[in-house]
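Every protein chain except one is present and positioned as in the full complex.
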Amino acid sequence: MHLLTRARPRDPAQVLFLALLGLVAAGWALVALDGGQFLTLESVVGIQQRSAALGIVAIGQTLAILAGSLDLSVAYLISLTSLVAAEIMAGQDGNIGQAVAAVLAVSALVGLVNGLVITGLRVHAFIATLGVALIIKGVVDHLYDGPAGAVPESFQVLGYSRIGPVPVSALLWAGVAVAAWFLLSRTRLGYRIYAVGGNEEVARLSGIRTGRVIVLAHVLCSVCAGVAGLLLASRLGAGAPTVGTDGGYDLESIAAVVLGGTALAGGKGGVAGTVAGVLLLAVLDTLFNQLEVNSFVKDVVRGVVIVVAVAVYARRTQGRPA
Amino acid sequence: MRRALPVLAVLAALLTAIALVNPHFLEPAGFLAFLKRAAPLVILAAGQYFVIVSGEFDLSVGSLVTAEVVIAARLIDGDESATWPVLALLIAAGLLVGLVNGVVTTKMRVPSFIVTLGMLLVLSGAVFLWTGGAPRGALSEGFRVFGRGGLGPVPWSVLILVVLGAAAIRLMRADFGKTLMAAGDNERAAALSGVRVDRVKIFAFMLSGLAAAVAAILLGGFAGVSAQVGQGLEFSAITAVVLGGVTLGGGRGSVPAAMAGAVTLEALFTLLNLYGVSGALEFTVQGVIIIAAIAAGAVRLPRKPTPRTGDAHAAS
Amino acid sequence: MLSMRGIGKSFLGVRVLSGVDLSVTAGEVHAVVGENGAGKSTLMKIICGVHAPDEGAIEIDGRPVSFGHPIEARRSGIAIIYQEFNLLPERTVAENVFLGREPVRRGLVDRAAMEEATARLLDELGENSFGPRDVVKRLPVAQQQIVEIVKALSVNARLVVMDEPSAALAEHEVESLYRLIGRLRERGVAVVYISHRLREVFDLADRVTVLKDGSRVTTLPIGEITPGELIRLMVGRDLGTYFPPRSAGAGEVRLSLRGAGNHRLRDIDLELRAGEIVGIAGLQGSGRSELARAIFGAEPFTTGEMIPARPRSVREGVALGIGLVTEDRKAEGLALRQSVRDNVLLVARAVGGGNRAAVGGLLERVRLSPARRDQEVRYLSGGNQQKAVLVKWLTMAPRVLLFDEPTRGVDVGAKAAIHDLMRELANDGMAIMMISSELPELIGMSDRIVVLRDGRIAGTLPAGASEEAVMRLAAGEAA
Partner (left out) sequence: TTDKPTAATEPAASAASTQDSGTGAQSKFFVQADFDAQLAMRSQTPEGPEDRPWEQAIAPKMIDTAQYKKDGPYHLCFSNAAIDNPWRQVGWKTMQAEVGLHEEIGKFTALDAEGKDDKQISDIAELQAKGCDALIVSPNTTATLTPAVTAACEKVPVIVFDRGVETDCPVTFIKPIGGYAFGADAAEFLTEKVPAGGKVLALRILPGVDVLETRWSAAKVVFDQSDLQVVGVEFTDGDAAKTKNIVSDYIQRHGKIDGVWMDAGATAVAAIEAFEDAGLPVPPINGEDQQDFLQKWKDAGLTAVAPTYPTYQWRTPIIAALRILGGEQVPETWNLPQPKVTGETLGDYLQPDMPPLHYALCGCEDLPGFPEAWGGKKS
C-alpha cells in the first residue's frame, strides 16, 4: 500500500501473452508425444472459431467491468438475439439489413435497461443483470421451444468463410477488440469508464456524470453480446434458444476478463488482457480436444487456471492493507 | 430491519395469493409441506448471508450441493451402514470447501467472486470425473429420511431448518456475528480494532459450505440422486439474501430477513407453479418481482470517504 | 464576481452552516479561516456544486446560479482543490489533471496536448521530480497534492478555490505556490484560500473571512487585523485560559522507543509516561500517523526496540494495553452502519477482555445521550462519533492511548469535552500521545511537544512553546 513497498508490476496482459506462448509450446510438445500435430491449419482455425463468440462477449464484458459493474444477462441476450436475427432473416438475403439493425436495437435496449436499473433504481449490478437475464429467459422460453428461423447462405459467410487461416468471425472479433481498445484509450467515454470504475466519487467530483457512463458501458456490453448472437446464428444457420446458456457465456466471459488481468472492482485493465485471456481458454480447449481429455478434467483445469492467474496478479499489484 | 419490510410485504402478498388458489395451503399439513420444500434454499440463504454480510460472494454452493449428493450416492451405494459415516464426511467436505474458498479469498487476495467461480468449475468437474460423467450408486433409506421423512407430522427438514435458523440467529448476536458485521461494513476500522478480518471471513465461508452440505443432504433425501440437483442454487441463494434486504458489499441486513427472502422466493416459485399459466413466462415474472422488490428496499447511503493514500482496497 | 448570501446546510440533522455570507471580487485572494469543523470545506463544496445549500442564494456576476453537479460549477468558471484526496491512483498525472474534460481533437482525446499542458503547469510550479506520464499511485502524498493543484489550475477558471492546498507541501513547494497565486491574481482570477497556517494567510490574502461553528464571524481586509486577533476571532476566547490545566508531573515510563523505525520512520527515541500528554507535531506526510500506527502495531516497527515489547500486530498492541484513536474517523475508526453500542464494544468483542459492563458508565462520562446508543453511528455528529471511538478504547482500560487528530472536524463543544477528558485520563495515570495539525490545540494540551520531519524526530519542545518554534522545526528551517 505504500510507495516504497510497491514493486513496479508488469502489465498482466504481457504476462498472459507470455503464458499463452508457453502453453502453445507445451501443447506442441504434448501433442507431439501423443503422435499428433498441434498447430494444424484446422486446429488454428478451430481455436479462432471457438474463441470468436466468447471473445466478442468478453470485450463487452470488459467495458462493463472496467466501469465497476458486470453483466450476467449476456448469455440469454445472445440466445435472444440469435433468434431475432434468424427469424427476421427468414432465409432471405434481402432481410439481413433489417435483422442486423433489429439485433443491435434489441441488445442496445437491454443494455439500457440494465444500466438504468443499476444507476436509476440503485440495484446492485449483480442482481439487476440477473433479474434482466431471467426476464429474457422467460420471454425466449415462452416464444420458442427449439431452433427457429433461418439464416441465408450469404450471411453464413460470417460464420464459415475464412481468408487463408483467418476466419471471418475472428476478423469480426478483432474488429470489435480494436474498436473497444480505441474507445478506451482514445475517447472521452473510455477515459470516463476508467474513472468511474476507479472511484465513482472522485469521478463525480471531477465533473463526470457517472450515471451516464455506466449506462453507456452496459449498452456497449449488450451490443457486443448482440453481435455474438449474430455470429452464432450465422454458424448454426438458425436461432437457438439455448445457444447462449449452453456456451455459458455469462460466467465464462467474466472469467476471461479477470483472467486477462482486469480488476473485478473496475478501473484497471483493458481489452488486450481480455483477448489474451480468451485465447488462452481457447488454446486450452483445443489442447484438451487434441489429447481427447474429457470435459470434466477441462472444467477442473479451467477453474484452477483462473484462480491462480488472478492470485498472481494480486501478488504483483498489491501488498496487504493495514 | 427497516430494509426487510418490502420483502415481508411481498411475502405476505404471495402467501395470500397462494392460499386463494389452494386453500389446503393454509392447513398445517399444506404449510409444512411448503416449508419442507423451502428448507434447503432457506438454509443455503442463511449460509450465503454470512458470506455476503462480510462483503464477499459464494458462487460455489450450487455445484457443491450437486457434488455432495453425487458423492453420497457413490459412497453409500445403497448400503445402510454407510449412512452415518458418509453424512459426517459430507459435512466435513462442505466445511473444507468453505475453508479453501475463504483462505484463497483472504490470504491470496483473489476476489471471492472469482475464487468461488473457480471452485464451481473445479467441483462440478472433479465429481463427475470421479463418477464418470453421471451419478452412480444409490442413497440409503437412512440417508433419505432427512429429506423425505418426518417426526410425526413435522418433516425432518423443517425441524433441521428451525434448529439451524435459530443457531444462525444466535451466532449473529454473538461476538462472532458482530465482528463479522463490522468487518463487512468497514474492513479497515475492524482490523484497527483488533478484528481478525481474515479469520472471521474464512469462518463465514465455512458456514456457507456447511449450509450447502446440509441443503445437499435434504435435497438428496427428498428426491434422490440427480446430476441437476444443485443447478442455479447459488443464484437463487444470493437473490434470496438480497431480497431480504441484505446489501451486497457487506455490513447490512439480518439473518431472519435473509431467510425470509428465501421463503419469499420459494413462495414465488410455488405460486407461479400453481397458476402454472405458461411454464416459461414465470421466469419473466420472477425477474421483474426481484428487481422491483430490491429497488424498493434500496436506500441511498453516504459514499465512503477515500483515504489519502488512495489504496482503499476496493477489490470485492 | 461571486457572492453568497445566507447559506445554510446540515448533514443528517447536524447543522454545519447557517446564514453564511461570502463575496469574492475578481483578482482578489480571499482567505477563509476557522477551526477544524468550522464548515470551511462544506462552504467550498457548496460553491463548487458538490453539495446543494439548504438555504441561501449564490450569484455569479450578479446572475443567480444553483449547481446540481460539479460540472455545472466548472462550466461557470469555478475550479477547486479539494481538501481530501481526489485522484485516481491507477491513472497517470495528465489523465488525472484533465479528468472529466479531456481535450479532444476530431472527437478523439488529444493525449499530446494533455501531457504538454500538464508538463507546462508542472514547470510553472517548478516541479520537476515527476512528469505527466507518471502513475499517481506511485507518487508520495506531497506530489499527489501538487497534482491536485495542477488539476485545478488547468481549468483556466475565473475563481479557484484552494482548500488547504499547502497542507502536505514542503517550504520550497509552498514558495512556488505563492508565485503561482500571484500570477493568477494578475490575470484577474479570484482565489479563495483556506489554510490553518496563519502565516500563509497574512502573506497571501487581500481579505479574510472567519468562520466559527458554521457561521461567519466577520470579513476584514488583511491589513486591519493581527494574527493574535484573528486567532481570538476563530476560537472565540483566549487560548491560554481555555485548555484544562496541565498535570502536576509525569509518573513512571509506560512505553519507550529506542532507535525504532520502519519503512517510513527512522531511529525514533521516545518515552511516554503515566499522567503525561505528549504532543506530536509535523507537516502532513511527516510520519505522525505512521508513528502512532507503528507503536500500536498496525504497521509495526521493523528496527530498534520498544519497551515493554514491540507489537507485531494490532492484537498484540491491544494486549500491551495500547489504544489508537485513528486520524480518519470514517475510514478507520468506525463501522458507520453499525450501532453506537456495537461500535464501542467492537474491540472488546474482537480481542476479548475489556470491561463491557463499564460501557454504560463510560457513555455517561463522555455525555453521549442514551437515546443515541442504538442509532447507527453515521447519523451522529462528528463530535459524537469521536466520543464513540474514545469509549471503544476506554472499554479496554488502556495504559497508553494514542490520539491522531482527535478533534478534526469536531465542533467546539465536543472539542472542549474531549480535551477535558484527555486531561482527566492523564491525571488518572494514563500515558497519552496526541497528534494534531492544529498548533494551538497541540500547544495548549501537551506537556511536551515532539516534532517530526520526514519520519525522524526533528526536535522536542517544552510545554507552551511558540507556534513559530514548532513550525520552524517541522518545516526544517534553521532553528
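Things to note:
Letters A, B and C mark the chains as written, and numbering starts fresh at 1 in each.
Simple rule for what comes next: a residue touches a chain if its C-beta (ideal position, glycine included) is under 8 Å from a C-beta of that chain, and two chains touch if they have at least 3 such contacts.
Since the model is a prediction, treat every value here as computed from it, not as a measurement.
Put simply, the hidden chain is in touch with A, B once you look at the whole complex. Among A:A125, A:A170 or A:A240, only A:A240 touches the chain left out of the display. Touching residues on subunit B toward the chain that is not drawn are 22, 24, 30, 33, 37, 78, 132-138, 148, 219, 222-229, 231, 270, 273-274, 276, 279.
Contact between subunit A and the unshown chain involves residues 40-43, 45-46, 49-50, 53, 141, 144-147, 150, 153, 156-157, 159-162, 164, 232, 235-238, 240-243, 246-247, 289, 292, 294-295.
Convention: only the chains that are shown with their structure count from here on.
The highest number of C-beta contact pairs joins the chains A-B. Rounded to a whole number, the gap between the C-alpha centres of subunit A and subunit B is 29 angstrom.
Taken residue by residue, subunit B touches two or more other chains at 188, 191-192, 306, 309-311, whereas all remaining positions touch fewer. Within subunit C, the positions touching two or more other chains are listed as 86-89, 137, 298. Residues 1-2, 117, 121-124, 126-128, 130-135, 137-142, 199-202, 251, 254-255, 258, 263-267, 294-304, 306-307, 310-311, 314-315, 318, 320-322 of subunit A touch subunit B in their complex. By the touch criterion given at the top, residues 50, 69-71, 74, 82, 86-91, 95, 99-102, 104, 107-109, 137-140, 151, 263-264, 293, 298-299 of subunit C touch subunit A in their complex.
Contact residues on subunit C toward subunit B in their complex (touch as defined above): 12, 84-89, 136-137, 141, 144, 296, 298, 314-315, 318, 324, 326, 328, 330-338, 342-343, 345-347, 349-351, 378, 392.
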